[in-house]
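A protein chain is absent from this complex, but the other protein chains hold their places.
All chains are identified by letter, namely A, B and C, in their written order; residue positions are counted from 1 within each chain.
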Amino acid sequence: MARNSDMNAASRHQRLGWALQIFSILLLIWVLLNGFYQLWAGLFAAAIGAGIGTWLVSGQPHPWKPHRLLAFAGFFLWESLKGGIDVAWRALHPSLPVEPFFARHRMSLPPGQPRTLMVSTVSLLPGTLSADLDDTGTILEVHGLMPEAMDSVTRLESWVTWLFSLDP
Amino acid sequence: MNTAWLFVIVAALLFGIGVYGLIIAGHLLRKLFAINIMGNAIFILMVAASGSLDGSPDALPQALVLTGIVIAVSATAFALALMVRLYQLTGKATLQDDEDADD
Amino acid sequence: MNLAIDALIGLGLVILAWQTISGRSLFRGIVLFVVFGLTMALAWARMGAPDLALAEAAIGAGVTGALMLVAYRRLVQLHPEEPAQPNRRRSRLALPIAALAAGLVAVIGLGAVSAEREPGMAGLAVMSELADTGLGNPITGVLLKFRNLDTLLEVAVLLAAFLAARTVFADEEKSPTPPRGDLPLVGALLAIIIPLTILVAVHLLLAGSREPGGAFQAGAVLAACGVLLILSGRLQPATRMGLAVGLPLVLGLLVFSLVGLAALVMGAPLLALPGLWTVYLIETAMMISIALTLVLLFAGASGLRRGDS
Partner (left out) sequence: MNIVEWIAAGVLTLGAVFYLAGTVGLLRFPDVYSRLHALTKADNLGLLLVCVGLGLLAADWQVGALLGTIWLLGLLAATVSAHLIARHARHGHGQATTNSEES
């Protein structure tokens, strides 16, 4: 990712990319809410939302492929299913089988969407919780419920790498 | 016993709790809780007693209550600002009479 | 079955109200009060009043709760060593008076419920008139067509509450929200939630003309955006109110009055709204003013400026 040098030159393009992404997602949700009735208002609202959203986002948009996103969603759904069942079982088990611990994980992902996705999904995998990030945003502190929980963190990282087509 | 009766009873109980809370509360924030609960009781009463629960909904009391909710939040916001200012100036968030009563 | 659900909600309301009044800590009281407001929203939904459910959830529970939390934090900041104690007054008369008040409400309510009633003469007249306004939602129709003066004054009351509160915030130095570092997740949350909230507010505003929703609900939802931006430091409270804040603040009142007066000039009665487009215009202006007023009340400040981050 040697894009840092031409960051400023590409910045306008990136802003436009963000705005288009946010705009189309908002418009989709509007159609879900209202159908095509009063679409003019939806276009208007989505445009304002995209403008403000673009002001709020930071970093560059990362390209992703739709079919990979679908596969990632499947992986995520399966893992969160396992996670929910696992923690429910532990909570209801009479002897409360938990061995809480903290572990540090150095992320090899670039900042922006990949890291954000990683940090936010860790909490929904079986037995892991993203507890803290250091100031550089690379070292993720993970709280685990049982010793084997850390496996899913590395698995998640490789999935995110694959989703955004990054070099491992 | 139907829905309207049930909610009238609920409104009466809430109003009673509100009045009780308003009297016994020392802290002004608690008095605000109580006043808001009394207000909500009256809102429920207005809608429940309009007879709209068992027939076709009646828009008039609902529109009145909608206005009432906004007025309630306006009044609460002002009261909160007054309370903070009082606390700033006197270091107490109770009314003078209440302290006399405590002594 | 339905009555059982209603009874459960009613019981919940009574218990929550009691806990709010009698709990030991103030903070707990605020949280319980918010839960009470959300349960009220459920009750409105059960009573066939979805407009009120929306308003209660957004304004009654959300905005009021946020305002109370801000006030509580100010109290704690002023005297951190002495958290507000639940000093309760003893009064022998409290219980009888409360019982009397409850009895009074019950008598009025039960009398009204069991009274013989002409089947909704006024209501039917309203409904037949509403067909002409083009508004499918009778609540919005009533608010803007039959009680439009009330609605206008309601916006004025909200503005007056802010102006009154503003004189009370007084001269204290506004401490800016401390920078929270750049938490990556918070930035992502804002970038997702705020555009979506704006979309939902516009949806509520438009939906108000044919189904539950309207300027007040939309304004409260939009105000949540401002609160989030203040909490994350993207917007900072300011002591001076610039034109960029002042104009939108009075926009609702201004547009409503102008349209209403225009009707008078054109020979129609005061505040008679000439068409559906004026309704949209007024509702949009009102939404902006309401949202901004609520945000300023939350910030406890006269103005807003952009944060440094």
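Definition applied: a residue touches a chain if its C-beta (ideal position, glycine included) is under 8 Å from a C-beta of that chain, and two chains touch if they have at least 3 such contacts.
All values derive from a computational prediction rather than experimental measurement.
Counting contacts over the entire complex, the absent chain touches A, C.
For the options A:Ala131, A:Met150 or A:Leu166, the residue in contact with the chain missing from this view is A:Ala131. Of the listed positions A:Val87, A:Met150 or A:Leu166, the one in contact with the omitted chain in the full complex is A:Val87. Mapped onto chain C, contacts with the missing chain fall at residues 27, 73, 76-77, 80, 83, 178, 183, 185-186, 188-189, 192-193, 196. For chain A, the list of residues touching the undisplayed chain reads 29, 32-33, 35, 80-81, 83-92, 96, 98, 100, 119-121, 123-124, 126-127, 129-133, 141, 143, 145.
Simple rule for what comes next: only the chains that are shown with their structure count from here on.
Chain centres here are Cα averages; for chain B and chain C they lie 14 Å apart. Listed for chain A are no residues, as none touches two or more other chains.
Residue numbers of chain B whose C-beta contacts span two or more other chains: none are found.
The touching residues of chain C, counted against chain B in their complex, run 2-3, 6-7, 10, 13-14, 17-18, 20-22, 26, 29-30, 33, 36, 40, 43-44, 46-49, 51-52, 55-56, 59-60, 63-64, 67-68, 70-72, 74-75, 78-79, 84-91, 93-95, 97-99, 101-103, 105-106, 108-110, 112-113, 117, 119-120, 122-123, 126-127, 138-139, 141-143, 146-147, 150-151, 154, 157-158, 160-162, 164-165, 168-170, 172, 214, 216, 297, 300. Only residues 22, 26, 29-30, 33-34, 38, 41-42, 44-46, 48-50, 52-53, 56-58, 111, 115-116, 119-120, 133, 135, 137 of chain A touch chain C when the two sit together in their complex.
Contact residues on chain B toward chain C in their complex (touch as defined above): 1-21, 23-27, 29-30, 32-34, 36-37, 40-45, 47-53, 55-60, 62-67, 69-78, 80-85, 87-88, 91, 93-94, 98, 101-102.
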